[in-house]
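This part shows chain A:
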Amino acid sequence: MRLTYSKQMLGAAAVLALLVAAGPVRAQTRAETLRYVTGASVNTLDPNIPGSTREAFAVSLSTYDRLVSFGRKQLNGKWVFDLDSIRGELAESYDVSPDGLKITFHLRKDAKFQDGTPVTADDVKWSLDRAVTAKILGKAQLLTGSLTDASQFKVIDAATFEVTLPKPDKLALPNLATVYPIIINSKLAKAHVTEEDPWAQAWLKENTAGSGAYIIETFKPGEQVILKRNDAWNRGPGGKQAFFKRLIVQSVPEAATRANLVEKGDVDIVIDLQASDAQSLEAKGKLQVISTPQYNAITFVSMNNQMAPFDKVDVRRAIAYALPYDDMFKAALFGRGAPLTSATWSDGKPPSGAFPIPQPIKLDLDKAKAYLKAAGYPDGFSTTFSFNVGQAATAEPMAALLKESLAKIGIKIDIQKLPDAQMSTQITEKKLPFFTEGVVAWLPSTDYFYRNFYTGDQRWNYSSINNPELTAIAQEARFEADKVKYEADGKLLNAIHFDQMPQIPLWQPSQDAVMASSIEGYTYQFHRQVDYRDLSRK
Partner candidate 1 sequence: MTKPLLQIDNLHVTFSTRRGPVEAVRGVSLSLAPGETLGIVGESGSGKSVTGFAVTRLLDPAGKISAGRILFRDREITKMSNASLREMHGSAMAMIFQNPRGALNPIRAIGAQIADAILAHRKISAEAARGEALDLLRAVQIRDPEKRMSAYPHELSGGMCQRVMIAMAISSNPSLLIADEPTTGLDVTTQKVVMDLLANIAAERGMATILITHDLGLAARYCRRVVVMEQGKLVEQAEALTLFRAPNHPYTKRLVAASPTATSRVEDLVTGEENLLAAVPAAPLPTPVHGTPPLLDVKNLVKRFDDGTVALKSFSMVMAAGESVGLVGESGSGKSTTSRMICRLLDQSEGTINFNGESIGHLPARDFHRAPQRRDIQIVFQDPNESLNPRFTAFDCIAHPLMRLAGMRNGDALRQRVRECASRVGLPSDLLERFPHQLSGGQKARIGIARAIACRPRLLVLDEPTAALDVSVQAVVLQLLDRLRREDGLAFLFVSHDLNVVRMMCQRTIVLRNGAIVEEGESHALFDNPQTAYTRELVEAVPNIELTPVAAAG
Partner candidate 2 sequence: MKLATTAKRAARRFASSLPALFGVLIFTFLLMRVLPGDPAVFFASGPNAGKEEIETIRKQMGLDKPVPQQLALYLYDVGRGNLGRSLMTGQNVTKDLKERLPASLELTFSALLIALVLALPLGILAALRPGSLIDHGVRLFCALGVCIPTFVSGLLLIYVFYYLLGVAPDPTGRVDIFISQPPSRTGFLLIDFLLAGDLDGWWAAFKQLILPACTMALFVIAPLARITRASMLASLGSDFVRTARSVGLSWWRIVVTYALRNAILPVITIAGIVFSTMLGANVLVEKVFSWPGVASYALDALLSSDYAPVQGFVLLMAFVFVIVNLVVDVLYGIADPRISIG
């Protein structure tokens, strides 16, 4: 005991001495380090592994390069990713053939993997083959860009690479900018291939073989990842390397603690605070709070269109007019986001073919009662309303308000809070009648939303809607090259949506990026994570 005590004193003395002597040195490194905390965690270094988290995507964006990446644009004065501007990353440039069926990539000659070997078209071929062949996440994603088979990828020469498409697909190029089609050092990866694992999934999960801006220093799954800068990387804007020499990505499960950390300046940036914390930090004005409505994400109140009583369109309409949208938006999100309700459509028709757009629904209990009566439920009914535990901070107040309001038209709600895994299972099995969930589209275009979230017997079709007309229009729109026709299709789809009211898009919550005032360059990205390469310090 006494021994420990004296050592402790010694320790204290030593720390004091060091603080005096080595203080500035440490501060120097601190300025060159970016510390990022999140409530979730990084669980794999290869974003393709089933079960990868969003934080894993963010890390892979820094450790690997893709052929191309998204540019950025300003939206309401805030930087967001731009689906329509695709710039080269490993590709110095690319050409699209006039018929839109061939894309040729000209690779950078100076690009090297982190082990120093040059990046060649063979590496690109192996990597993309892997993305569409192996049983990994990339496969399903690339499908949405008509990239389905290894035969579509061709090596022209060491620095030239060609992709062939069966149909001209607007989403082919953007798909190559998402997190999955990473370019892997194929020689390195092949060294770890086994018979059961021809694509080195096991090895790549815990190791990287990329050419990205950052190199993994330590990786503790579920705890922290520390990365150091790849000084040879020059794919930043203006051919520059990444700004920060060191990158720390750490898991801090308590949201309130994350708020404390960033407020105290111990952490540089955090994006998953509770709305209330973001609001209060913004009010204090010490930090930068960049609040971007997640324009590729939607929070829904979903109803199972195949299940009574929600199989009746009037019931769905009744619900749409019985929710206190303003109160919900205020209480759950503290007003941080873009509401998708309470619009006025002057002629009763959708003013735009974009999705999502605000719909002309608002709290109107008389109307709701009328619809309910028309549906044959004049006295209402009982049902459950579910949300998942991970979403409780916003869903819980929202559900309470919903319950209270629906009670006024005779609908009795039993609120169910489900652990995340149970929620997703029950959604997939189409067992939930009435719930709230969110969706996100990496490549937000109207047909993409409708095809993925309103068709088919699959998990993401929350409302289980099966409307042949909607499906047909959405499919058609996919390959529609004419912008005017596409807009018309979009308006048609929006009109069907409003008429059928399969589910109620509530709002697009804001991504509240809270960061030290010295941080610059933050851009809202498609994967709703920070692209660490964007950031620098004043």
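By definition in this document, a residue touches a chain if its C-beta (ideal position, glycine included) is under 8 Å from a C-beta of that chain, and two chains touch if they have at least 3 such contacts; residues count from 1.
Quick note on selection: all candidates are chains of the complex that A comes from, given by their letters.
Quick caveat, the model's predicted, so the values are computed rather than measured.
Within this complex, chain A touches only one of the listed candidates (1 or 2), namely 2. Across the complex, candidate 2 is touched by residues 7-8, 10-12, 14-15, 18, 26, 29-30, 33, 35, 37, 41, 43-44, 49-52, 135, 137, 139-141, 143-144, 205-206, 220-224, 226, 248, 250-254, 256-257, 260-261, 263-264, 266-267, 389-390, 419-426, 428, 440-442, 452, 458-460 of chain A.
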